[in-house]
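Below is one structure. I have some questions about it.
Excluded from the complex is one protein chain; the other protein chains are retained at their positions.
Here the chain labels run A, B and C in written order, and each chain numbers its own residues starting at 1.
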Amino acid sequence: MSGSYQKTKVGIAGVTGYTGEEVLTWLLKHPRVELSYVAASEDVGSLANRLPRWADVPGIPACEGLNAQRMAGSCDVALLALPHTQSMAVVPGLLKAGVRVVDLSADYRLREAPVYEKWYQHAHTDTANIANAVYGLCEYCGEELKQAQLVANPGCYPTAVSLALLPLLKSDLYSGGTVIVDAKSGVTGAGRKVAAALQFSEVNENLKAYKVAVHQHTPEMLQTLKDFSGFDSSLVFVPHLIPMNRGIVATCYVPLKAPSTSAELKALYETAYAQAPFVRIKAKGEAPETAQVAHTNYCDIGVFADESGNTAVVISAIDNLAKGAATQAIQNLNRMMGWPETEGLLR
Amino acid sequence: MSGSYQKTKVGIAGVTGYTGEEVLTWLLKHPRVELSYVAASEDVGSLANRLPRWADVPGIPACEGLNAQRMAGSCDVALLALPHTQSMAVVPGLLKAGVRVVDLSADYRLREAPVYEKWYQHAHTDTANIANAVYGLCEYCGEELKQAQLVANPGCYPTAVSLALLPLLKSDLYSGGTVIVDAKSGVTGAGRKVAAALQFSEVNENLKAYKVAVHQHTPEMLQTLKDFSGFDSSLVFVPHLIPMNRGIVATCYVPLKAPSTSAELKALYETAYAQAPFVRIKAKGEAPETAQVAHTNYCDIGVFADESGNTAVVISAIDNLAKGAATQAIQNLNRMMGWPETEGLLR
Amino acid sequence: MSGSYQKTKVGIAGVTGYTGEEVLTWLLKHPRVELSYVAASEDVGSLANRLPRWADVPGIPACEGLNAQRMAGSCDVALLALPHTQSMAVVPGLLKAGVRVVDLSADYRLREAPVYEKWYQHAHTDTANIANAVYGLCEYCGEELKQAQLVANPGCYPTAVSLALLPLLKSDLYSGGTVIVDAKSGVTGAGRKVAAALQFSEVNENLKAYKVAVHQHTPEMLQTLKDFSGFDSSLVFVPHLIPMNRGIVATCYVPLKAPSTSAELKALYETAYAQAPFVRIKAKGEAPETAQVAHTNYCDIGVFADESGNTAVVISAIDNLAKGAATQAIQNLNRMMGWPETEGLLR
Partner (left out) sequence: MSGSYQKTKVGIAGVTGYTGEEVLTWLLKHPRVELSYVAASEDVGSLANRLPRWADVPGIPACEGLNAQRMAGSCDVALLALPHTQSMAVVPGLLKAGVRVVDLSADYRLREAPVYEKWYQHAHTDTANIANAVYGLCEYCGEELKQAQLVANPGCYPTAVSLALLPLLKSDLYSGGTVIVDAKSGVTGAGRKVAAALQFSEVNENLKAYKVAVHQHTPEMLQTLKDFSGFDSSLVFVPHLIPMNRGIVATCYVPLKAPSTSAELKALYETAYAQAPFVRIKAKGEAPETAQVAHTNYCDIGVFADESGNTAVVISAIDNLAKGAATQAIQNLNRMMGWPETEGLLR
């Protein structure tokens, strides 16, 4: 459809999960990508056998059982949308074969294996490559993405939270005190797994916090905030489950050194993200809404000072499957390949 | 059906709103109440003409256009589920006629008329009776309810927030610093009004904060926290709209003087509410869920310390139409009449 | 609370399922019932251990692992809210011990064991008692309920469909041709089981027919329609899954012998149900809504003729857990005991 580009061969592992399916949706639209390989945990044949939505849609290879060697033989870049602990089993082989990897699991996000093992209850079997992974929070990455062989795609909550907090934590306005993050997520954040607590009748017309102050994304957020802002204070993170499919809102409360106004805070954010094509700062007094970022790579941020001016309230909204996973992975792909950052992501 | 009590005549004003309808539901079950009068903004005839759900249900008087004099002539106690600013028009007449009143609107909750006028953008026309109103947060009221002629029923958010915060704010554990309240509510909290932003297609599959740090329930919370705990620090209150009909979760973050554990905090709450029949403290590590309090007068509270021990996370869940409005009003009625506090509220 | 009645001891088996929990809700309110026994598939101790909603609620016995002998020793009447095939294992023992039984499963609804075995894929192990069971569609039962030792409580779909169809099928207006029933149900109709297809993210924002023309309630409907109206034509039954918790709408299309009007049809239904306290006929031009019967024992019915007058459209709405299961069981209990039919069911 799109003219004269030499297309890059890209494959997806884990295409039958919610995240993998979202990666598929976007890669099919990408003008510089040839979707050359898709795999699930077993040989599915036509993807439509598992996901009837995709019947008759052109451009989707047969869905194989994941095989690292076959993937390496078919792809220039591999996007891995696998459950945690499964990526580390295939990444070494892919890298050795010269395939560049964007891993959407948590396996390469934490730089220290013991931290990974504590929070994910699983021994890390590829510690060698952890150090080689670039943490792909595009808005804060530099040229390192261009050379990266392995990119760890940020988690959904860490994406929303880091984008909301970093400008303020990096600034002189932040007091250095405890930061509160009250996050809310739709149900696809839990993946396409079957659980009693995720049955429709249990989630619908219900609302609850979960994993209060013990969510496995907490160390990832701490690492990221430290890396990009030097943050070394306390972060209290409480996620909530919302009866909807998609979307995350992270409502962040940051203590300020001296009273500030909403206008000052907003100006700080506008400057910080002036060059970021996928971060939008809301107008004064307006909070972001998940429906306004659904099925997009945008992160919308609303910035407020409380009445006393001593606390900043920064609220971010993303689509957990898009900016929180699949489209952010493609944003990383664009940066790795030297393509325009917005390629294939604006429509 | 219920034996030998002399029944008390109770009336409802505003019966066609969500709150009024919920009051109706519960009064019909109350063994000591005769529902003697129901009124809406206009003469409806059979309530079923407006709310077909109630067709053929016995025990409901014809629904009149609200008339204070007729209400006074028919009731010993009046429950007013009117929009804000409408209660103050009928309360003086009812009180003068010797009728006791539980007002579910905001009209008599704030002790200072200017504060009311600032937050509700409306001149208060019955300042004389503001001072006479007892703020009916039953768990913190004493014998004054027994004599009260006028009870101001707490707002839905203030109920959830006050019950969550007061034990800690009253204790030595609280540092005196800024308290964060991140609240989430189902859509009936907005009442049965028609608004573009509340259309199904706008709310469903959407999530957003609203009135960030400017919600009109803030001064009520500040007044209540001050009254019952001496609180005089900053409170940052951010409500969110959740795509469900009923339920509030208030997630409260309180800075502690010295590191504490979840077990210590939980013990504090268990002691504080040992005598409160409608407050339940969750087991260690468990957060409350709105579905578990839906259609009940319970407030469930989960108590946590963060990893550092310096921040307490206290989470309360209520049904905004029940404990946050109608059943709390009946709990107040029970206390006013000297009946058992749980009468008519347990099933 | 309830005065001078000698209370009847009633037990619930299967109290942790959606239906069993709904039976519990209503029995706790029933003025003539002492809840004397509750059981699940295993020893739960306090029911709150499994269903935190019930913490602190007075009047609930400890929840045992189901034991027919212990149930027989504790109850005058047993309400069985068990999965299909489990009722037939305990009913013989209960009956032998003189306990009267209302069975909410499908085990005793079909009079012919082979039909049961075909549709439920399970050998019937208590064929002896099938013949003794009274099919408890109260609106069409007579005095036999008063003597019944075993009542088979109708299924949720058959309840909605039979109440909608019978007046017309019994009348001279029905042509004798094929009857179409297009039914829609909320998700609790599937019970509290865990299934991939019932996960929130799969059901929410989705709509589908299922078991098209092969639903296991079809033979029950055919038997009931034949028993009460002599129906022996074709019934095409197609159920649909709706993204909501509770509620059934059955939209029924009946061919007429000669053109008729909505008014004539409505008059027929009003006459048919003049003595039925729980069937309400909607006003001309109005369709029933599930929200108007939620948490009640009502069945609302709207009656229409199409433009040609040759087809009647009869639409019924019930709450699948209440009139479609739990409250209908209590209506049966009332009739068995000779109590007023509405006892404990109106509020």
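Observations, loosely collected:
Keep in mind that, in the parts below, a contact is a pair of C-beta atoms (placed from the backbone, for glycine too) under 8 Å apart; a residue touches a chain by one contact, two chains touch by 3 or more.
Everything quoted here is computed from the prediction, not taken from an experiment.
Looking at C:Val194, C:Leu207, C:Ala267 or C:Ala283, the residue that reaches the missing chain in the full complex is C:Leu207. Residue-wise, the contact with the chain that is not shown comes from B:Ala196, picked out of B:Ala196, B:Ala258 or B:Ala274.
Of the listed residues A:Ala209, A:Leu265, A:Val293 or A:Val314, the one in contact with the hidden chain in the full complex is A:Val293.
Within chain C, the residues in touch with the undisplayed chain are 178, 180, 182, 184, 186, 202, 204-210, 212-214, 234, 236, 238, 240, 242-247, 249, 251, 253, 255, 285, 287-291, 294, 302, 304-308, 310-311, 313, 315, 317. Listed by residue number, the positions of chain B touching the unshown chain are 18, 187-188, 192, 194-196, 198-205, 243-245. Considering the complete assembly, chain A touches the hidden chain via residues 1-4, 25, 28-29, 31, 52-53, 55-59, 205, 277, 280, 282, 286, 289, 291-293, 295-296, 298, 300, 346-347.
Criterion: only the chains that are shown with their structure count from here on.
At the chain B-chain C interface, residue numbers used by both copies make up over half of all numbers present, so the two copies contact each other through mostly the same positions. Inter-chain spacing, taken between the CA centroids of chain A and chain B, is 40 Å.
Inter-chain spacing, taken between the CA centroids of chain A and chain C, is 47 Å.
In this assembly, the C-alpha centroid of chain B lies 36 Å from the C-alpha centroid of chain C.
Residue positions of chain B touching 2 or more other chains, listed in rising order: 205, 289, 291.
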